[in-house]
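A quick write-up on the structure given underneath.
For this view, one protein chain was removed and the others were kept in their places.
Entry: chain A
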Amino acid sequence: MSAIAGQKSRLTWAVNISVVLLVVAWLVPTVGLLVSSFRTTDQISQSGWWDAAFPVEKAFRDRVSADGETQSNGLYVLSGDLLTNGQNAADLKPGTKIKAFGTSGIKPGAYKAGTSADLGDGGTLTINSDGTYTASSPTSFDGSGPRVYFEAELPPAFTLANYREVLFSDGMGQAFLNTLTVTIPATIIPILVAAFAAYALAWMQFPGRGLLIAAVVGLLVVPLQLALVPLLRLHLEIGIGQSFLGIWLAHTGFGLPLAIYLLRNYMVGLPRDIIESAKVDGATDFQIFMKIVLPLSFPALASFAIFQFLWVWNDLLVAKVFLPANDGSKVMTVKIADDLLGSRGGDWGILAAAAFVSIAVPLLVFFSMQRYLVRGLLAGSVKGG
């Protein structure tokens, strides 16, 4: 018995560990992006994002300032703080620790912080780990303090500078608004059109119904690529051209098969008694739809709305073709793929911030409405692309 019990707990352990590994593997890339977006270009090139929470060591060069020379016990003394008064003050944030220092470029870390270095001719230099220093010499420094080299441990630091730059000078702010402008109407408009059609396909008897359902299922997988050239030409001919109106119409059309399919599957499952008793009581189809079926179908409507929202928000292909190519109407995906990856290709902090700006809203929607998303998926379909 005990052997079996042991086996079982070992299995549970194995399962737990494998799931942890799986989750970590799935999460690590996104975490890397998130962490990188809060680091400066300097930090990114000095250490990996996985070290972001640890201090970074960096070597500096400075010259002890000769101002404020004082005399005590027959020695000329210079003292001050390398962190706040030195040449590298901008890089040395509060909390920086000096590990070691030296007086020549050949041995920049010859002395530990807190010990005294020999400057020759009876002079000494002491640098403490908090950056304060004392240099003393039997002769005056004559306006030129000794040169110092030191290795400092910079505390981990995070910045919002990338986000500021991306949003306000790289045009992601405008692109964010454009994405929002494209997404909201393209999510709302197909819902009603599809709901009426789904009701007809679910609860009305007429010849050709089966054929129409089959057609909707077929259209679910039609590659969008086919639609691009003919529809763009159509839009140009009827005067819509490349515009927001054009992309709203296009997304509405492309979203309909999934909407009809999802909603019909859901509506078919509604209890027959309710609808039939309403009919017996003299309700028209229009009334049944507006007052009974539509409110009852809320979960399916929500599922579709989330799908369509994520789909339109994340779309690159349709936006590239149906929106004008000028800067003012680019959506975020196009902005990142066409502009930033080209012009800011090596600027990882900027790229990470831009990517995170574009995925923040979908992630929010995802985590707050996951229940509906899962329900929609289980209702038996997804949209291809």
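Here is the rule we use: a residue touches a chain if its C-beta (ideal position, glycine included) is under 8 Å from a C-beta of that chain, and two chains touch if they have at least 3 such contacts; residues count from 1.
By definition in this document, contacts and distances are computed from a predicted model.
Trainee: Which name from "Alpha-glucoside ABC transporter permease", "FAD-binding protein", "NADH-quinone oxidoreductase subunit N" or "Multicomponent Na+:H+ antiporter subunit E" does UniProt give the chain that's left off?
Mentor: So, among "Alpha-glucoside ABC transporter permease", "FAD-binding protein", "NADH-quinone oxidoreductase subunit N" or "Multicomponent Na+:H+ antiporter subunit E", the name matching the hidden chain's UniProt entry is "Alpha-glucoside ABC transporter permease".
Trainee: Of A:228, A:270 or A:296, which sits in contact with the chain we cannot see?
Mentor: Residue touching the chain left out of view: A:228.
Trainee: Among A:65, A:178 or A:308, which residue is in contact with the omitted chain in the full complex?
Mentor: Selected residue, touching the omitted chain: A:178.
Trainee: Specify the residue from the set A:119, A:219 or A:270 that touches the hidden chain.
Mentor: A:219
Trainee: For the chain that got dropped from the picture, name the residues of chain A it touches.
Mentor: Contacting residues on chain A, toward the hidden partner: 11, 15-16, 18-19, 22-23, 26-30, 32-33, 36, 44-50, 177-178, 180-181, 184-185, 188-189, 192-194, 196-197, 199-201, 204, 206, 209-210, 212-231, 234, 244-245, 248-250, 252-254, 256-257, 260, 284-286, 289, 310, 313-317, 320-321, 329, 333, 336-337, 341, 348, 351-352, 354-355, 358-359, 362-363, 365-367, 370, 373-374, 377-378, 380, 382, 384-385.
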